[in-house]
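What follows is a set of notes on a single structure, which appears directly below.
Showing just some of the chains, left in place.
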Amino acid sequence: MIWKSLDDFIAMGGYGFYVWGSYLVTAVIIVGEILMLRARRRAVEKTRQAQLSLSE
Amino acid sequence: MKLNWFKYAAPATFYPLAGKLIPWFAWSGAILAVAGLYLSFFVAPTDFQQGESYRIIFIHVPAAWMSMFIYIVMAGWAAAGLIFNTRLSSMMASALAPTGALFTVIALWTGALWGKPTWGAWWVWDARLTSELILLFLYLGFLALHAAIDDPRRADRASAVLALVGVVNVPIIYFSVKWWNTLHQGASVSMTMAPKMAATMLLGMLVMALACWMYSIAAALARVRCIILEREQQAEWIANLAKEPT
Amino acid sequence: MMRTLRYIVSRDVLLAMRRRADVATTLFFFVIVASLFPLGVGPDPKLLRAMAPGILWVAALLASMLSLGRLFAADYADGSLEQLVLAPDPLAVVVIGKVLAHWLVSGLPLVLISPVIALQFDLPAEAIATLLLALLLGTPLLSLIGAIGAALTVGVRGGGVLVSLLVLPLYVPVLIFGAGAVDASASGMDAGGHLSILGALLLLGMALAPWATSAALRISLE
Amino acid sequence: MLEVSGLGCLRGERRLFAGVSFSLRPGGLIWIQGGNGSGKTTLLRTLCGLTPAMAGEVRWGGEPIRKLGEDYRRELTYIGHANGLKEDLSAAENLLAAAHLAGQQASRAEVAGALQGIGLAGREHLPVKFLSQGQRRRAALARLRLAHSRTLWLLDEPFNALDAHAVAGMRHIMEQHLAQGGMIALTTHQEVAIQATDAQALRLDEGSAG
């Protein structure tokens, strides 16, 4: 095992800010994209249902 | 009315297919990411020059690769859309663009966070960095042009022309920037500082890159399904699509 | 009167939001122009740090100037400028509303992104703070001055380029004190003097520019 | 009451018209006629104060309009050759913005009603750039349906690009305005019979049009 403790893991040999900053932002961007896709999907679905109910 | 049904046919068959494929890509992306992160943080040894900061490589390099690769794939789809006038190809191109732009941002961001500890500056005007920045501008131009034209078919075709012009230019830009940088004296920091990569490091990077691949495909497919729904709301097959939410 | 002001600001901001790409584009123009300079000048960090205040301000000037086209030209072309002039409120109020909207849409985003660009040029932290403050005082002034030029060139073909000729010389004081403030602060001196002059110029601009602009508009429409 | 006395206008070295005098009372309509280029548009712009008069004067309620300024502008609605619509906004948003600018309170329902009345039902929320030529003209003219409180209407070729149905609709709106004591000055090359208690015609110099 490379890491002696959780603190050690988080500190990343003093580079914690940079390493975790990178991975955190990557995660935020990817989760953000997924959420945006989901919202877009919902919006389309809503207008579609509205149109369906109109045409019936 | 026989309104060129065959043009709708492609999205009509593709839509459910994409729906079936997405979970596969998404799950394999997630699993690969877990494996890659495990390799990156628990298997790969500490770098004797850079210390732990080098662990950024496992996200930085795959993101940089993806950013370039997606642009080329996008231009390919755009060209197909322009030449064969198939709607699905153009939709694929516009579905890929945001994901490509996001990977470019990730590459820039992680690169900057890597640069501060290694070079002492967030940013230097190095050839790779600069051409990555210009790549971001090309993506943004594509997205902005697409957003600025209201008729989606026209937007597809106009931004396809732009993507093609861009793809001719990307290598020119890359080499010109490289030359620019090597001819000038000054900040001669190179990114090949990383030592000969240990096999585990290489493996970690490859697994992470594969995870990014899977994720990109899943995201692009999900987006293309939205685009199909948005654009073809009047098409019959969409109305016939199960009336319950898909 | 306040109501009219609010309506005009909200109309123009709504219009800009309808073309969100447009707002983003002014911003990217700023970013791109700022990044072009290193490509022209070379990557030497010391040289770039010395040029940074000048580059950032020139880029801000150009971005603000480019978006002047939106201020009156479109309204003139589609006939809504006539309607604005015929509105039962003082024309200066209409002008203030339009200038405010212009700044919100093209000045403010630029102020907000400037620290990121400043990092690219490796400016120290205090210099970045000064830059932010200076841009916050300077960009509304750019919009106010630009409005005069835009109003004078309304309806003149090729106005887009002509306006730059009229407006850029007037921008020079803003450039000098704005870049001066950042420069002072980057070399560890006090930027207070420069900033207060910038503030005084802003007050002067707010007092005079709307009148000049409305006079120019009336003349252009005759 | 609108009084025009001895109005004259030069363009370049050309005399467009001179000595134009008339007055317009509540309920009055004046049809400004003349060939292409005889100065009708110029006259209308002078009437609303956009172009200063070279000779003569325009008075509103006895006062020169130059002095009245905002008080005069509050009384008039001008619709020119250009439609004054923002291409990126929908007809409804355009109309709402125009009403607000003119200092009128208009609810969304009123706006929708005005657009429907003028035959844009179903097109209210489409950005104007997608509308056809005639639909744009209709959207511009819809302002009139909210402007009955403005006494004086100055209309430059209102029927341009309109189909027969829309022309009839416009005629109706104008007749209603006149019946309520409004005044209208308009130009048009089409023969449209508008019922008015007090209708005049003013023919600008014909020689120049050729």
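As written, the chain order gives the labels A, B, C and D, with residue 1 at the start of each chain.
Here, contacts are C-beta pairs under 8 Å (C-beta built on N, C-alpha and C of every residue); 3 or more make two chains touch, one makes a residue touch a chain.
Remember, it's a predicted structure, so these values are computed and weren't measured experimentally.
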item: Displayed chains are single representatives; whole-complex counts; value: A x1, B x1, C x2, D x2
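Rule of thumb we're sticking to: only the chains that are shown with their structure count from here on.
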item: Intercentroid distance (Cα basis), chain D paired with chain C, Å; value: 37
item: Whole-Å gap separating chain A and chain B, where each centre is the average of the chain's CA atoms; value: 16
item: Multi-chain contact residues (two or more partners), chain C; value: 19
item: For chain A, residues that touch 2 or more chains besides their own; value: none
item: Contacting residues of chain B [partner chain A, same complex]; value: 41-42, 45-46, 51-53, 55-56, 59-60, 63, 98-99, 102, 105-106, 109-110, 113-114, 116-117, 215, 219, 222-223, 225-226, 229-230, 233, 238-239, 243, 245-246
item: Of all residues in chain B, those that touch chain C in their complex; value: 121-126, 130, 133, 137, 140, 143-144, 147-148, 177, 180-181, 184-187
item: Chain C-facing residues of chain D, complex; value: 48-52, 70-71, 73-74, 76, 78, 80-89, 93, 97-98, 100-103, 127
